[in-house]
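In what follows, a structure is listed as structure tokens, so that the remarks can point back to it.
One chain of protein is taken out of this complex; the other chains stay put.
Which chain is which? They are A and B, in the order written, and residues in each are numbered from 1.
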Amino acid sequence: MSLADQLLQYLITGVSVGMVYGLVGLGITIIFNATGIINFAQGEFVMLGGMIAVALTAARLPLAAAVILAVAAVTMVALVTERLAIRPLRGASVIPLIIATIGVSLILQGGAKLVWGPEAVRLPAFSGEQPIRIGGGGIDPQRLWVMGLAALSVAAVQLFFKYTLAGKAMRACAINRAAARLVGISIDRMVRLSFAMSAALAALGGVVLTPVALMQCSQGTHYTLTGFLAAVLGGLGSGLGAVLGGILLGIVESLSAGFISSGYSKAIALAVALVVLWWRPEGLVRRRQA
Amino acid sequence: MAGTRTLQQTYGAPVLSIQGITKVFDGLVALAGVSVEVYEGEILGIIGPNGAGKTTLFNVITGIFPPTEGQIEFCDQVITGLSAHRITNMGIARTFQNIRLFRQMTVLENVLLGRHGQGSTGMLGAILKLPRVRREESRLRREARSYLDMIGLADKAEALAASLTTGQQRLLEIARALATEPRVILLDEAAAGLNTKETESLAEFIRRLPAQLSTTVGLIEHDMRLVMDVSDRVVVIDRGQKIAEGRPIEIQRNPVVIAAYLGEDFGKGEESRIRAGKAPRP
Partner (left out) sequence: MIYKHMTKVIRAVGLAVFAALIVAPLVLRSAYLTTTGVLIGIHAIIAVGLGLLMGYAGQVSLGHAAFYGLGAYCSAILTTKVGLPPLVGIVAGMVITAIIALVVGAPTLRLRGHYLAMFTLGLGMIAQIIFNQAQGLTGGFSGISGIPRFSVGRLVVDTDAEAYILVLVVLAATIIIAHNVVNSRTGRALRALHESEIAASVCGVNVARAKLEVFVLSAVLASVAGSLYAHFITFISPDPFGFRFSVNLLVMVVVGGASSVWGPVAGATLFTVLAQFLQKAGEQVPYLDAVDTMLFGAVLVLVVIFLQQGLVSLPARLRSRRRSSQEQGAY
């Protein structure tokens, strides 16, 4: 394989993993804008999505059904989480909210371990394992699924915010929560909606990524962290920023795995992101108003 | 221009010079190019209808947030954009319209925080608790008590700030601000929530500040009698702009000012403006 082919492969791997980071980051941004909360359990939704899909296919459900059910199940989990752990803390300061979401992440992680054990599991690829040949190298078709579905859901989220009443209401909440309440927007509903949406995004990311990256009950924290970094790199304001931040992170990770060291690749990506934020805490994308 | 020259003659150079300050919040213009000079040793009243931008002006001066445009000079140094604690340590102190005391701390501790800049013990000193540190602490306590004596709250030193009456809380907040040894103190509605008697003694207290502690005073106030009574000069702000400036007696007769206030009181902005415009000029 030539260097160019190698580079292309690393880029595709990086972009596809990065888009999942971006989906998590987008979810974190959505919740943050609607509620001011950083949800430290967000990565667990990725993990749960993957795990549930694996369990459902193992129960001989067709793949498509397993995917949809997994996303739906995780969305339900997020709604229960919001009701039991977040709503009682209405009006609390940052620390209790961080602690509560960490508590939730432990519950989900422990639960997953109890049900599925500590081993990594794998989902069959959506459309076969046969690599698509490009130049001297091959691309795993699942990578295309990851990129396609991620791009599709990001587009759907953008359309939702732009054209639907609920989407506009959520943007209003992001700008000024008190004013949004005054004009009759139900904050409770917005919070629920933001949790549901972000969980669905994360779960979908988890499901499509599991065939290529495997899934393990302890991996949630990694996705929370990369998702948050993606969101902050993207300025915590715009959804597209989070996706771009995630892609950047994914590419750095994949290139350093390919050219420097696979053991250190995640550490390098994290370090690069932290250094960038150290230097520009407002993120790379200028925050737009709404 | 002639007026400026007289002020310079009376007071000397301005201690605080606010030059063309504009502040925009999310597209909402709170201040639009306000310039004010504050002279050493004067008491400057700042009045204006609700929402005119008076408190925003204080917030910009004290570094709570930076101005969108404009510059502030304090003792010939540019302080625009500096953080609040640095501005305090340079010599500008303030109180808040909605009293911001440390409610769960004692009265004495509140004043001690005002003395924060007068101490130098850092983390290492605190950990080791050296004799020097103990000496500094008892000096700060002694000094803090003297400020409590000044406002007559010495007997409440160990009470929680939250347990004081509104009047006492306002005084305590002033004492805390004075404890930073400011050259300029900015009082934001110091008389709000005070009864007549308390307001009178507050007026007396404010009047003595320039002579007693060589502190220049900026005073936002809605109680017209108090402002007109204690201020050497008054600045009027309306809708983010300075609309008048002068001695209290001039301000009381200024048709533009009357119009601004009538507009607010009767809710017929344009009409009363026109009516006031017909009023005889002084």
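We adopt the following convention: contacts are C-beta pairs under 8 Å (C-beta built on N, C-alpha and C of every residue); 3 or more make two chains touch, one makes a residue touch a chain.
Computed from a predicted model, the values in this text were never measured in an experiment.
Looking at the complete complex, one finds that the omitted chain is in touch with A, B.
Only one residue in the set B:Leu113, B:Ala154, B:Leu213 or B:Met228 touches the chain that does not appear here, and it is B:Leu113.
Of the candidate positions B:Ile46, B:Ile79 or B:Ala93, contact with the unshown chain belongs to B:Ala93. Within the complete assembly, A:Leu225 is the residue of A:Val191, A:Leu225, A:Leu240 or A:Leu255 that touches the hidden chain. Mapped onto subunit A, the footprint of the missing chain covers residues 38, 40, 84-85, 88-89, 92-96, 98-100, 102-111, 113-114, 117, 221-222, 224-225, 228-229, 232, 261, 263-264, 266-267, 270-271, 273-274, 277-278, 281.
Counting over the whole complex, subunit B has residues 62-64, 83-86, 88-89, 93-94, 96, 100-105, 109, 112-114, 116-117, 119, 121-123, 125-129, 133, 136-137, 140, 176-177, 180 touching the chain that is not drawn.
The rule is short, and it goes like this: only the chains that are shown with their structure count from here on.
For this pair, subunit A with subunit B, the centres built from the Cα atoms lie 49 Å apart.
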